[in-house]
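Yeah, one chain of the complex is gone here, protein chain that is, but the others are all in their spots.
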Amino acid sequence: MTSNDFFALTPLLLLAGSSVLIMLLIAIKLSHRSIQISSLLLFLISFSSLFAIQKILPYRIEPLLVIDDFSVFIMGLIIFSSLVVNIISYIYFEEKEESPKEYYVLLFLCTLGACVLATSQHFASLFLGLEILTVGLYALIAYFRGRHHNIEAGIKYLILAAFSSAFLLFGMALIYFQTGTLEFSAIARSLSTHTSLPPLFLTGFGLMLVGIGFKLAVVPFHMWTADVYQGAPTPVTAFIATASKGGVFAVLIRFFIAIDGFRYQTVMFVFISIAIASMIIGNLLALQQKNVKRILAYSSIAHLGYLLVAFIPGGSMSIQSISFYLAAYFVTTLCAFGVITVLSNKEKDLENINNFKALFWDHPVLACIFSAALLSLAGIPLTAGFIGKFYILATGIQSGFWALTLILVISSVFGLYYYLRIITTMFSGQQNTSPQKSLAHPVFYLISSVVLCVLTLLIIWFGVYPSGLMQLIEHFQIR
Amino acid sequence: MVVTRHNPVHALLYLVISLLSLSVIFFLLGAPFAALLEIIIYAGAIMVLFIFVIMLLNLGKETAKQEKEWLKPKVWAGPTILSAILLAELLFLITLPNNTTSSQQTVDAKAVAISLFGPYLIGVELAAMLLMAGVVGAAHIGQHKKTVLHRFLKEEEPS
Amino acid sequence: MNNLLWLIPALPLAGFFLLALAGKRMPLIWVAIIGAGSVSLSAIVMFIIGINFLLLPPTSGHYALTLWTWMDVAGFTPKITLYLDALSLVFVFVITFIGALIHIYSIAFMATDKDYSRFFACMNLFVFSMLLLVLADNLLLLYLGWEGVGLCSYLLIGFWYENPNNGYAARKAFIITRIGDTAMAIGLFVIFYQFGTLLIPEILAKAPALWQSGASIATITALLLLAGGLGKSAQMPLQTWLPDAMAGPSPVSALIHAATMVTAGVYLIARMHVIFQLSPMAQLIVAIIGAATLFIAGFSALTQYDIKRVLAYSTISQIGYMFLALGLGAWTAAIFHFMIHAFFKALLFLAAGAVIEALDHEHNMFKMGGLKNKLPVVFWTFLIGAASLAALPLISAGFYSKDQILWYAWAGQNGTPLLWFIAILGAFITAAYTARMVILTFFGEAKTAVGHIPDKLMTIPLIILAFFSLCAGFIELPHNFGKLTLFSDFLHQVLPETILKSAASGELLFQLLASLATFAGIYTAYILWRKEPERIQKFKQSDFMMRLYSFWHDGWGFDKLYNTLFVRPIIFIANINKNDVIDRIYQGITFVTVGIYKSLSLMQSGSLRWYIMGLVIGAIIILGLQIML
Amino acid sequence: MNPSVSIEMILLLAGLLFVLGIVGVIIRKNIIFMLLSIEIMLNAAGLAFVAAGSHWGQPDGQIMFIFILAMAAAEVSIGLALILQTYHQHKSLDIDTLKEMKG
Partner (left out) sequence: MILVWLIGLLMGGGLLALLVGKWNKTLPRWISLYTLVIGFIALISFWFDNYNTVNIQPSNSWLVDFQQEWIPSFGISFHLAIDGLSLVLLTLAFFLGILAVLCSWKEITERVGFYHFNLLWILAGISGVFMAMDLFLFYFFWEVMLIPMYFLIGIWGSKNREYAAYKFFIFTQASGLLMFLAILGLYFVHGKTSGNYTFNYFELLGTTISPQLAFWLMMGFMIAFVVKLPLIPFHSWLPDAHSEAPTAGSLILAGLLLKTGAYGILRFVLPLFPEASIELAPWAMFLGVIGIIYGAILAYAQTDLKRLIAYTSVSHMGFVVLGIFAFNALAFQGVVMQLVAHAISTGALFIIAGMLKERLHTREIDQMGGLWLQMPKMGAIATLLAMASLGLPGLGNFVAEFLILLGAFKASAWFTVLATIGLIFSAIYSLRILQKVFLGPTERTESIKDFSKRELAIMTVLTISIIWLGLFPQLIIDTAKPMINKLEQLFPAGNDNNKQPIKPITIENDDK
């Protein structure tokens, strides 16, 4: 480990260090508020460290990690979303939990796990990153120990995640058995000696796909999604929807690019079927769902399907579009869950669609933000989601995947229906005339709202003037 | 046997046996370090945890009876068939001819340690973080007394 | 003179606008002055121009005044041009002159109506449209007028809108004529693609060069135009609207449904005579339709109770004569009959209107009677009109015009004995129902008390019209009567002469036969309805006769036929499909999708075991796929 | 070492163990048993790793095994904590009682 190594690892080290630091802070019994603020600062520092390390990119830390432009981009996204989650968490947790402080430790650890995923180039780091993320999430999902739903979600996630991890591990073992190495690039070298894919590799990969697919929540490994999204505390849900998926997707891309998996028809066929099934089933499942968090869960299944459409063609355009879509999707999803978080009260999350009635008249700003987020998810112009979808469609069509894009289009029409349903609910109903309750934490409420507004502006900015983000993405590519 | 026992303690004991036999296999495979770890950590530490919880929750005959009722053919037939299919697929794929050369040799604790603290140093650190996450999470979720009390109070109020 | 031409249609149009915009707020007298005055002024302008035209005939045979280019699209450049030649002049004369008389009559007739200004507005608009129709130099402008008169006819038939039956009649009129109009529109398309223009003079000039006689394209074109004419002129098979159209006020019936609009078909065919000449078959069809119509309508007229319906059927029948004449190639005879018919039929309607108003809106002839002494002016003028309609020999104008047609039916180049026979039979029936009408209305005992005596404003137009009904015939006399051909000479500038068969002779004999038919008709009516009414009773006992009677009364069952063939099926289909079958497809898609959603969400059972099974199944599928491929 | 234990056989054994674990997870209702079965699966994976490591004569397999061990420990600790909570709330460890969220 040279000093350069340490320098390149700064973001990860910072994240790990912050978790320890926060633990210490908890130990000296600081208040929730100060812990929240200090963790916010630490997130900011880690985020800014990303800019600092750009000079030495790309940097490899053999054999486990590689820090290049792409991973910096993804890490940026992940840390950014953790940052947002962190901000919106305060008012959510303050009133509901007597010891909200460990939450921040776990958040740091999860972020760390996701970042490790984004940078890993080795099965060991992949596995470890994934597990840090997952184990952290077990605790986060079940954070409100007193609530039935939380515990239920926690158990479900735990069993399923462990189960899928076993698949992942077994698959890795088989691949290792076949190739004799755990490193992506070495695997690629080993594979290049074969004309076709050796069956053991194939089996191993298939089993790994179960693990990865579970984390990404694509059909047919999607069933947990809705329950966990619903059960988990909303900020955690936001985290699951964004950071955890982003990290996993990043590692998937990296692995595939390393072994150039796009040339294997068998594998791609599996991906295509998964993509199609995810898009259709995800959208259909959300169709008449009453619970907004579940709707967003199902829609995330579909969105992962869209991402796979962009992923399947391979090539630089594919990476760009994935990056763009991920960015757009992150911002949008954070925004949507942020609104739910802000609106949730002490007793219950605001998740039933009927609770959204007349939101437009009661909280016009929040409702507008929420609509913008939903429209972006639906891919309507003026929003980032539109450009993202455009990017994906362009990628698909460029490579001649007409059928895939067609299915994307058709399934997103179903998607429209439920997004619109939420929006419609928001402006139906009568204005609530009862005087509004005074807010418990006006400062944090304000901060959260400002953050949400910023996110909305981002959505619109990316939607209207996407060139900036595009250039950024072109800059941050795998080289 | 682990799978079919009704009494959790019995099942645990069978699992320990299975773990011990695994460790023998590890040893046979030339991985003495792994074999030792298997016995110490798995059969020792983790299983103790399980037993502790079972004892804590006082799961005994009742649970065994429940499980007995649940384990009916129509419950397990379907899943078993599915698993059988999966097994068949796995076996088929694994036994397909593959032409890797076998060079079995002992990898002793020293070699493991060297690479563990060489290239895998970061991995170890990460494993530490992993354990930390586990500990923090378990600590948070495990501390239930206040919550439970709170809950009971809440439940009693309306009744 | 040319420059004044635009005044003729513009005056009624101005009247319309004034009345439509401000009519509600004007005092009634102003409404009357504007309404009737505009048309009268127009008539005066017409007289000035007409006299000028007669005295100093233009070298080209017509006046033309281009107002502006309507549109100019890819070689299609219809202009708003007024075009006055001999044929138009006759029509303009009839429209403005009779129109003015009827307007004057209406001042008194409609005086008590609450929608006084609306009435005059519509009437003015009608006069305007009708003038545009006959003054148009291209078919598109003609079509504008053509539809415009249809609109006014609709508005005026449904004038008393509170009664739904009137609305029904109005719609029926509009829609049935629209069917004809549509065919005519198609005819215009054909003409445009054949000639590259819709300019009437140009078409007439080009047609003989472009088409051979008897070419099928000529027949098609002619028939399409004919269809337009059939609708407007209420000829078979589109005649059913006219009797119902009597729901409108009597002046409307007089002006629109007797004198002018219904003869638009005659005008159109005469105008486009070249095309018809090129297609003997089409001409034959015109003649046959005319003959059939006059025959059928005559019998129907014989059985009506309602005085206005009798007149309506008689109008259909008389226009049938005109069509017959057109079909025979007796162009001038047709126009001549048109003019004479306009006089006496307007007269009859106005007189009938006076009677109806006098009897407090009683339309049934069987409840009238004995009005001879109570309404002397009306009686005498009506009698003159009836005589003209029945073609009373020598003294009535109708005799001269009808006789000409009868003669050509026999002796014209296209004439056949059968057509002549039908025509003479028609003359007999005409005389019979005319006499029946007069007898029932004016003779016998009074059955209803007379409410009020007609105003002067009403009687003066009656008298003027009666004068013309008597004397207008003398401008055109058969050869054996001195061969006066002022009218046809005048029209021959535009229309070709009628060619006689070489062997035609014995005109006197046919005149005698025609007179005989008239007298026979009158006598029959006298016997049946005046002298021996018990014969009617005897007929009524016979089942067959009763059925025949009601068959004729209902206009030969055309209404029923159309109802079962077209109206009911379409309404049926429309009502079945009210909610749009195609929408069902989309509802089906929605339904299926929701079904899939429901079954899918059942799979989200919340059971962890099931979720794990899902994972396993997924793994199986993936591995399975890999084995397969 | 012992030629009678071929590597393929070990892999087959690992596969068998793995599937046995799956069966356990699916058919049991008690959460503790499910966790136990998962441990079996993880063991199977570990076995495969160790076998592969010795097949290639590399320490990596064992290292992975160690990581798996760590992960299993962390997971079990949280899992058991959750089980405690579940038991306190539901008075049962039946997985089928945890069906409140669905649809």
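As written, the chain order gives the labels A, B, C and D, with residue 1 at the start of each chain.
By our rule, a contact is a pair of C-beta atoms (placed from the backbone, for glycine too) under 8 Å apart; a residue touches a chain by one contact, two chains touch by 3 or more.
If you're wondering where the values come from, they're calculated on a predicted model, not measured in any experiment.
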item	value
Partner chains on view for the chain not depicted	A, C
Options C:Ile44, C:Ile175 or C:Ala292, residue touching the unrepresented chain	C:Ile175
Touch with the omitted chain, as defined above, among A:Phe7, A:Phe390 or A:Trp461	A:Phe390
Contact footprint on subunit A, counting only the chain that is left out	361, 375, 380-382, 386, 390, 393-394, 397-398, 402, 405-406, 409-410, 412-413, 416-417, 420-421, 423-424, 427-428, 465-467, 470-471, 474
Interface with the unshown chain - residue positions in subunit C	20, 24, 68-76, 80, 118, 140, 143-144, 146-148, 151, 154-155, 158, 161-164, 167-168, 170-171, 174-175, 178-183, 185-186, 188-190, 192-194, 196, 210, 215-217, 220, 223-224, 226-227, 230-231, 237-238, 285, 570-571, 573-575, 577-578, 580, 582-583, 585-586
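Basically, only the chains that are shown with their structure count from here on.
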item	value
Chain pair with the greatest number of C-beta contact pairs	B-D
Central subunit by CA centre of mass proxy	A
Centroid distance [mean C-alpha coordinates] between subunit C and subunit B, Å	99
Between subunit A and subunit B, centroid-to-centroid distance (C-alpha), Å	28
Subunit B-subunit D separation of Cα centroids, rounded to whole Å	4
Multi-chain contact residues (two or more partners), subunit A	124, 128, 131, 135, 138-139, 142, 145, 154-156, 159, 163, 174, 177, 180, 202-203, 226-227, 289
Contacts with two or more other chains, residues of subunit B listed in rising order	79, 82-83, 86, 90, 93-94, 100, 120, 123, 127, 130, 133-134, 137-138, 141, 144, 148, 151
Category of the chain touch graph - line, ring, star, complete, other	complete
Touching residues on subunit A, where the partner in the complex is subunit D	123-124, 127-128, 131, 135, 138-139, 142, 145, 148-149, 151-156, 158-159, 162-163, 165-166, 169-170, 172-174, 176-177, 180-182, 226-227, 230-231, 289-291, 294
Residue ranges of subunit C in contact with subunit A within the complex	593-594, 596-598, 600-601, 603-604, 606, 608, 610-612, 614-615, 617-619, 621-623, 625-626, 629
Subunit A residues touching subunit B - in the complex, by the definition given at the top	1, 9, 16, 19-20, 23, 61-65, 98-99, 102, 105-106, 109-110, 112-113, 116, 124-125, 128-129, 131-132, 135-136, 138-140, 142-143, 145-146, 154, 174, 177-178, 180, 198-200, 202-203
